[in-house]
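So the structure is just underneath, and the comments pick up after that.
Only a single protein chain was left out; the remaining protein chains are all shown in position.
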Amino acid sequence: MDTYANLAALVLAGLVGLAFVFALYGAVKLLAPSRPYALKNATYECGHDPLGEAWVPYRLQYYAFAIIFLIFDIETAFFYPIVLVWRQIGTLALVETLIFVAVLLVGLLYAWKRGVLKWD
Amino acid sequence: MIEDHPRVGRLQKDAVTESIVLNMGPQHPSMHGVFHMQLELSGETILAARPVIGYLHRGIEKLAEHRTYAQCMVLVDRLDYISQYCNEWAYCRAIERLARIEVPERAEWLRTMYAELVRVTSHLMWFGSVGLDLGGWTPVIYAFIPRERIFDFFEATTGSRLMPNYLRFGGVKEDVDPAEMEALHAYLAKDLIDALDEFDGLVTGNEIFLSRQRGLAPMTVDQAHAWGVTGPMLRACGSTRDLRIDTPYGVYDRLDWESCTDTRGDALARYSVRMREMRESAKMALQCIERMPAGEVRTKVARVLRPPEGEVYVRHESTRGELGFHIVSDGSPKPYRFRVRSPAFMNVSSLPHLCAGAKISEFFAIFGGIDNVMAEIDR
Amino acid sequence: MGLIENAERPNFILTTIDTLLRWGRSHSLWWCNAGSACCSLEFAAMGGARYDMDRIGSGLVRASPRQSDVLLIPGPITKKMAPIFVRVYNQMPDPKWVIAMGSCAISGGAFRESYSMTRGADTVLPVDVYVPGCPVRPEALFYGLLKLRARVRGTSNIGLAHREPIYVPPDLPPEWEAEVREFLGEHEAC
Amino acid sequence: MNARIFLTQLLGALGLIVILGFNVIIMDWWERKLVGHIHRRPGPMHTGWHGILQPFADMLKMLSKEDIVPDRADRLFFWLGPAVAVVPAFMALAVLPLAPGFALADIGNGLFFVFAMQTIMPFGYTLIGWSGHNKWSLVGALRSAAQLISYEIPMLIVALGILLAAGSARLTDIVNAQSTVWYAVKQPIGLLIFFITAVAEMNRSPFDMPEAESELVAGIHTEYAGMKFGLVMMAEYTAMLVGSWMIVLLFLGGWHLWPLPPSPVWLVLKLYLVQSGIIWLRGTYLRLRVDTMMEMSWKYLIPASLANLMLVGVLATTFKGF
Partner (left out) sequence: MFGQGLLKGLSVTGRRMLGKTECDMYPYRKRVLPPKSRIFLSMRATPDGKALCNACLTCQQGCPDNVIRIEQDPEDRKRAVSFRVNSGRCTFCGICEENCPRHALTFTQDFERATFDKGTLTYALIADGTATGACVIVERTEPEHPASAEGGEDVG
């Protein structure tokens, strides 16, 4: 019961937050003048006509970072249960986690040595 | 490098990305005026940079041909509005050499003092804008505090904070009140040095700042000569060229000072040269106040000057580098040809070479180190 | 919609809202600075510790015109720069104001006779406040800002949409147009 | 579910809006004031008593500014972006306790809920930046995404150390575990790393890459005018509130201030002290370079946070009382 009430509260908070944002949009609609014309709605680029498109296949320097990020994010999810019951398990948890972290670190080190961790 | 790996490299080549062309400026917060760079970016890396200038081209050189020599002083002030006294002095020297006008002793001392003071304020402005470019708001506000104090002196003695119109052919406009000089002496000797120490504490030793400047955009002396780079930028690559020593003028040969140089040639070297130059200039201004002889400050010159026919080129160490005035006279009260060799223009010509391959955020660190003034570049 | 601007005639609620909004606007005029020349230094000094325009709520210099209220023209408008200023002005959201700072922006000043200059900002933009000086003292600009605040606070916006036509960017004089086009043509080719 | 609980929760949610609005107003004023005094100038001064009405004036002005939607922008995401940035921060506020158990939803997994919400916020920033069809904001958006993926991990790993010590993910339990000694004393390295990553996650200087005023004109919100820009600022301040609230709860003992009796006053006090510290950083430092920032996380913070976790693990295994 308590869990459901909490969940409902979270959903409610989200809805109220959205309502708040849209209430502000509504207030702007009411209070602000609106005189759009082509030059005003044109893209701003330091006072020039933009050359070319902005939505192009843009080069992401952190493509490799993103993959390592995924690995580490999942790893934290694996950590989560074990740290909660750490005190019950004791030394075994420490040894197991150490091995896990060592493997991860070796991976990170490999990526580092390969130069993946260089933003370029 | 990941690209060197046979498989990964191929993958990256297969992923087709496009470069975007970005107009940076003229309406941009850290373009120090209305500079316009067309950047071609791949990701955040600059592939090519094309500077576009002329947004502040006011035609000063042409306007000057329609004004008398004295009236040109107004334009010369506005040529480089951060180092006005240096400009005025260079122009006066050109005309004085052309018309063979003697300058009284005290006037030379006064000119030297003002030129060094303006070097301090100019470098303070540069320091503030470097801080602003690198994302800090505090340095620029702090830099304006000593600047305002020196401007107070300028205003009290010459009548204007920025555009003094103070130097005259054959001297300066009027003598300076000794009380003002006393007050300035007290300020330069202690408070300014304290402020500079504070800047060092705030920025110079800051690891974030060092990580952004160290080893960035190195330049060798040969490159600098090839691009016509002068001034603190040139001295930062190891050259000792300083017109105040090489072709002495004013009273520089009688002052106890040394030219600041660095051998690293990177952005940090340019920074440290300018920071040390501020202290040297303050020291020189102090010596000028202490040793200044009494006497006349202005020789009598016809109100409408008609220099004899001929031409002259004068080199002057402005705050940004070698400022040259080439003036051709045809004997009339107006210059026949008025041409300025602007240091900032030459310095900024090195920008496309320096920033190719840099990141966007590195670009601003490089650009700040050049210390350009658009008014002088565009004229 | 624009409740205030499109209103036909004032009533109690509208005037109250209008007064509130005018108060808000006048106390938070943010700058759009296209720092062109000497006067922009004095503008920077006005943000500095001695004058501190943040005291009256105008301390934010927004880089993007979309977020600013006052376009400051701190120097000469050359013919090459004029289209840029017009574009930046037009990209600011309404309501917006323009301050011409210094002789160059008022009339061309020292460069009035030059071939490459416009003779003042009002040839291309609707200027609200003229601040004379060359360069303008920070205090003088501060006074100009106070005057603008008084105007913003004192002018009712009710029914403005009916009274004032949309500001149409002026066409550049044909001879400049040709020059600008010529320049842009070369420029885009590179 | 009965109506009374619903009404209470609705009131609570509205109360959160009050907290959010109050925080934005106070922080807007306090930031300008504090940065002003760092700059040796008074900051807002003449709008009300010491400029206290300044945020209201700004808000009224933003409400009455024209709302520009560029022609080439993606209209839907242009509208949605600020909402995606504000709402998660708002939902995170719902689980943050002000006093023992006094939160809108004191859920058992509160710690990770807050992290989840903090992770959604940069999506909002990315949407904001991408939707404007402006190159400046595009660069800012991608920087924002890069920042997220770099600083998320050390933050989570440091939080694992707290979980390990507290044995519960309920925020109230974590705070109550610090009734005698704060985790700031037990895990100082953790506090340092968490502080750095929290500042980075809330995009504050010296990690304000997505906005980067002097580099990318106005960064992600270059095309945002009027109240939409105000919403982005609101999201930023709320993120700052959530981030410093987490620091206070996890490391600074929440409502505990030994030897004084626990009270929400201490929590609010600590909250605003931490936020003032973040503003102090802004007044002092230059911006990091974006690649330095990324490498700092991967090369230093992640190994350090893993080491911190292992250290805490060893200590917890060795000393039962830790």
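A, B, C and D are the chain letters, set down in written order, and residue numbers restart from 1 in every chain.
The working rule: contacts are C-beta pairs under 8 Å (C-beta built on N, C-alpha and C of every residue); 3 or more make two chains touch, one makes a residue touch a chain.
Predicted, not measured: the structure shown is a model, and the values here were computed from it.
Asker: As a test of the contact rule: which chains in view would the missing one touch?
Answerer: B, C, D
Asker: Taking the full complex into account, find the residue in D:110, D:262 or D:283 that is in contact with the omitted chain.
Answerer: D:283
Asker: Among D:21, D:42, D:108 or D:303, which one is in touch with the chain left out?
Answerer: Within the whole complex, the residue contacting the unshown chain is D:42.
Asker: Using the touch definition from the top, which of B:21, B:48 or B:210 touches the missing chain?
Answerer: Hidden-chain contact among the options goes to B:210.
Asker: Could you tell which one of B:163, B:286, B:340 or B:373 touches the chain left off the display?
Answerer: B:163
Asker: Residue by residue, what part of chain B touches the chain that was omitted?
Answerer: The list for chain B reads 67-68, 70-71, 73-75, 77-78, 138, 145, 152, 155-160, 163, 165, 173, 198, 201-210, 300, 302-304, 333.
Asker: For chain D, which positions touch the chain that isn't shown here?
Answerer: 34, 36-42, 45, 280-281, 283-285
Asker: Which parts of chain C face the unshown chain closely enough to count as touching?
Answerer: Output for chain C: 49-52, 55, 103, 106-110, 112, 120, 122, 127-134, 137, 139-144, 146-147, 151.
Basically, only the chains that are shown with their structure count from here on.
Asker: Any idea how many Å lie between the Cα centroids of chain A and chain D?
Answerer: Computed from C-alpha means, the inter-chain centre distance equals 13 Å.
Asker: At what distance in angstrom does the C-alpha mean of chain D lie from that of chain B?
Answerer: 42
Asker: Going through chain A residue by residue, note those that touch at least 2 other chains and give them in order.
Answerer: Within chain A, residues 29, 31-35, 40, 42, 44-48, 50-51, 54, 58, 60-61, 118, 120 contact more than one other chain.
Asker: Where does chain B touch two or more other chains at once, residue-wise?
Answerer: Within chain B, the residues that touch at least two other chains are 20, 22, 26-29, 44, 141, 145.
Asker: Which of the residues in chain D come into contact with chain C in the complex?
Answerer: Checking each residue of chain D against chain C gives 32, 36, 39-47, 51, 53-54, 56-61, 63-68, 213-214, 217-218, 221-226, 229.
Asker: If we count contacts the way the header does, which residues on chain B are in touch with chain A in the complex?
Answerer: Touch residues, chain B against chain A: 1-2, 5, 15-28, 36, 38, 42-45.
Asker: Residue numbers of chain A touching chain C in their complex, please.
Answerer: Touching chain C from chain A are residues 29-35, 37, 39-40, 42, 44, 47-48, 51.
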